[in-house]
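Taking it in order: structure first as structure tokens, then the write-up.
Here the complex is missing a single protein chain, while all its other protein chains stay put.
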Amino acid sequence: MLHIKCPWCGWRDESEFGYGGEAHIERPKDPDSVSDAEWADYLFFGSNRRGDFRERWVHSAGCRRWFNAVRDTTTYEFKAFYRMGEEPPGGEQ
Amino acid sequence: MRKYSIFSLARNALSHHENWWQAWRSPEPKKRYDAVIIGGGGHGLSTAYYLAKEHGMTNIAVIEKGWLGGGNTGRNTTIIRSNYLWTASAGIYEKGLKLWEGITQEVNFNMMLSQRGVLNLGHNLQDMRTIERRVNANRLNGVDGVVLNAQQVKEMVPIINTSETNTRFPVLGSSYQPRGGIARHDALAWGMARACDDLGIDVIQQCEVTGIRREDGQVTGVDTTKGFIETNKVGAVTAGNSGVIADMAGIRLPVQSRPLQALVSEPIKPVIDTVVMSGAVHVYISQSDKGELVIGAGVDKYNGYGQKGSISVIEEQLAALVELYPIVSRLRLLRHWAGCVDVCPDASPLLTKTPVDGLYFNCGWGTGGWKATLGSGWCFAHTIANDEPHPLNEAFSMKRFETGAVIDEHGAAGVAH
Amino acid sequence: MSEAIRQESPLVERITSGRKAASPSDAGITLRERPFLGCVNLRGNPDDPDFTDAVKGVLGLALPSGPNTVADSGDITAFWLAPTEWFVRTGANAERDLIAGLEEALAGQHIATNDVTGNFTTVELSGPHARDVLEKGCTLDLHPRAFAPGQCAQTLLGHAGILIRPLADGQAFEIVVRRSFADYMFIWLEDATVEYGGMAVSD
Partner (left out) sequence: MSQTKRLQSGGRIDRSKPLTFTFNGQSLQGYEGDTLASALLANGISLVSRSFKLHRPRGIMGAGAECPNSLVQVGRGAGTIPNLRATQTELYQGLEANSVNCWPSVKFDVNAVTGLFSPLLPAGFYYKTFKWPKSWWDKVYEPRIRKAAGFGKAPTEPDPDRYDKKNRHCDVLIVGAGPAGLAAALEAGRRGARVILCDEQNEFGGSLLANRQYLDGKPGIEWAKTAVAELESLEEVTLLARTTAFGHYHHGFVSLLERVTDHMGLTSPDGRPRQRQWRVRANQVVLATGAIERPLVFCNNDRPGIMPASAVSTYINRYGVRPGQRAVVFTNNDSAYQTALDLNDHGIDVAAIVDVRPESDSVLVDRARKEEIPIYGGYAVVDTRGGQHVSGVKVMRLNGRGDGVYGEIHHLDCDLVASSGGWNPVIHLHSHPGGTMRYDESIASFVPDQAVGNTYNAGACNGNFALGGCITEGLSAGATAAAGVGFGSEDIEGEAPATGKQQESPLRPMWRVPSRKAIPRAPKQFIDVQNDQTSADVYLAVREGYRSIEHIKRYTAMGFGTDQGKLGNINGAGIAAEALGEDIAKVGTTTFRPAYTPVTMGAFAGRELGPERFHAVRKTPMHKWHVDHGALFENVGDWKRPWYYPKPGESMREALDRESYQTRHAVGVLDASTLGKIDVRGPDAAEFLNRVYTSGWKTMEVGKARYGIMLSEDGMIMDDGVSARIAEDHYHMTTTTGGAARVLGHLEEYLQTEWPELQVYLTSTTDQWAAISLAGPHARDVVAKVVSGVDLSGGAFPFMTWRDCEAAGVPARLFRISFSGELGFEINVQANYGQYVWDAVWEAGQEYGITPYGTETMHILRAEKGFIIAGQDTDGSVNPMDFGMHGLLSKKKDYIGRRSLSRPDAMREDREQFVGLVTLEDPKEIIPEGAQLVEEPNANEAPKPVPLHGYVTSSYYSSTLGHSIALAMVKRGRERMDDVLYSPQADGRVIQCRITSPVFYDPKGERQNV
């Protein structure tokens, strides 16, 4: 039962949230210009990090906002929560 | 290999079991192997076993960071079946099931394969269409199976609630694969380790692979906590940790690692003689030979390597269980745990070459690879030995995510165990 | 609209079917439906004074800007739902005028108004065990220290999404629920109250 902090609503129970997988994966601006391999990379080939992982959540039973978080995937400890469009803490991964 | 039998037991009983030989050695790694298998789970061990047995490669090592079978092999609900929808899946899972049927005798270790049959329930009209479609495909693919109606389900599973009114999602029917069943999880790891050892394979525990060395796009060896090991062929069979290994080789995989939980009840006298799975109501159950109910459901929604999941998943799973089998309400949960499974977007595995020469991946089995352990090892051994997939695993390449020829087993089974 | 036109709340059956509910005095909780209240879902940019001023002009109150807060003027109650979204409630049959007023005042702006009068119904839960009952199916911290009048939240009650706010200190709550879930929620509440002597229904 994770405890997750919606950047708007504050701490809420995991049951109110949806998970969106890895964060900061941008949809190619011009899909036609990417190869099949690059398209596959965008669609399927995430980083699946062990350790601090930037991921997306949506407060689906609350304000319905998507936001990002940094969580250690081994301890499940959240290191940060930040809104869409905000810079991830901690720089490049 | 010195045989296990009732006679060897009796003989050893006379000497108070003081003279039992080791099931496998605990060797130190050699400098070089013809192939290194990373991961001492069922898939890794059977890969090594078939490499030796079918392809004559015996100078190989299985490297396990913890204890043999301590990954998902040692924490799964042991359901075995081969009634998958797509032809490619049916091929490899059925191969696996056939190998299961002979493995106890083949390696002289009782895997306790119990072919008590597997039911996959349908709770709405669409479930029933899907079941019908899958069973028909199974029959034509040479996989046994029938469709049962609710009454037949009730006869087979007397404790199930088949009321049409007193439940939110009534049981409308089920698929049934008679040859499906369960087997003993630990026995597989140990039996295969013993068989590997007997073929001269080094099974090395408490040794973690920490790096994969490459030169000109070709594997040259692995770094481990017990030193560098030279080899030109590396088979990564590390389930939930596959992404981590891929990182070491500088490649990415289309897998995400998620917690998958299971639980057991206290042991009780037999109440259920078969395996029953339900996708829509999200729970599955069998009863072990020791008497505990072994119960599972779907993966947690987030990535996690912690071998822990969220208790809410267990709560939902048990609500589904009580809804379906009202008599379990007063029984008690003894222990729950989790594994870390690697899930592919299409819920089908990868048995594949990679952009790095000599590096092969066997992963992505997600929530359902136990049953495939032997089939997977068999195909993967072929792939490693020949640097070429076997027709049975050709479709399970990484390329499919590029071409779009995915093998989507999601809709087909609800829960892909 | 003519007098003969009949509205039915989603709980009409439950409330009028003469259930043998306990009397409010010995019931664990009392449920009161407040049907047909005019409800408007309002979207707009709270950082834009043109928007906030115009809305204030129509509603007579400023939209709550803090997450999970409520502004209440007696006639109109505005709940914060999301950074650009409010649930504005007014009296029965007043929603069309309210929407018209908003649309007029906000003409030309990027906004959205939606009549959601039929989308939701409002119930009030009161009684000594109101919090006990809600705690059975809601993971929000309902303690008055954490959830006091003036606050609101969207969350889950059992399997239903709800919008909830405390009315008096921990004793009464107002719940806004989607119409199609109302019956489920009623049954859920009734069942949750069994150990406290049942749920009374008042009008």
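Order of writing sets the labels: A, B and C. Residues in every chain begin at 1.
The rule is short, and it goes like this: a residue touches a chain if its C-beta (ideal position, glycine included) is under 8 Å from a C-beta of that chain, and two chains touch if they have at least 3 such contacts.
Computed from a predicted structure; not experimentally measured.
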Using the touch definition up top, pick the residue from B:L68, B:V153 or B:M398 that touches the left-out chain. B:L68
For chain C, which residues touch the unseen chain? 1-2, 4-10, 13, 35-36, 41, 43, 84-85, 96, 110-112, 114-120, 132, 135-141, 143, 145-146, 158-160, 178-181, 183-184, 187-188, 191-192, 194-195
Since one chain has been left out of the picture, which residues of chain A touch it in the full complex? 1-3, 13, 18, 20, 26-28, 30-32, 34, 36, 39, 43, 56, 58, 60, 64-66, 75-77, 84-85
Missing-chain contacts mapped onto chain B: 4-6, 8-10, 12-13, 16-18, 20-26, 66-68, 70, 74, 87, 90-91, 104-105, 108-110, 112-116, 123-126, 128-137, 139-142, 146-147, 159, 165-169, 184, 186-187, 190-191, 205-206, 265-271, 287, 289-292, 306, 308, 310-311, 314-315, 318-323, 326-337, 345, 400, 402-406, 408, 410-412
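Heads up, the rule we're going with is that only the chains that are shown with their structure count from here on.
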Just how far, in Å, is the C-alpha centre of chain C from the one of chain A? 32
Return the distance between the CA-based centres of chain A and chain B, expressed in whole Å. 29
Would you give the residues of chain B that are in contact with at least 2 other chains, written as numbers and ranges? none
Junction residues of chain A, two or more chains touched: 15
In the complex, chain C residues that touch chain A: 67-68, 81-83, 85, 139-140, 153-156, 161
Please give the residue numbers of chain B that touch chain A in the complex, ascending. 241, 243-244, 252-257, 301-306, 308, 310-312, 345, 401-403
Of all residues in chain A, which touch chain C in the complex? 8-10, 12-13, 15-16, 61-65
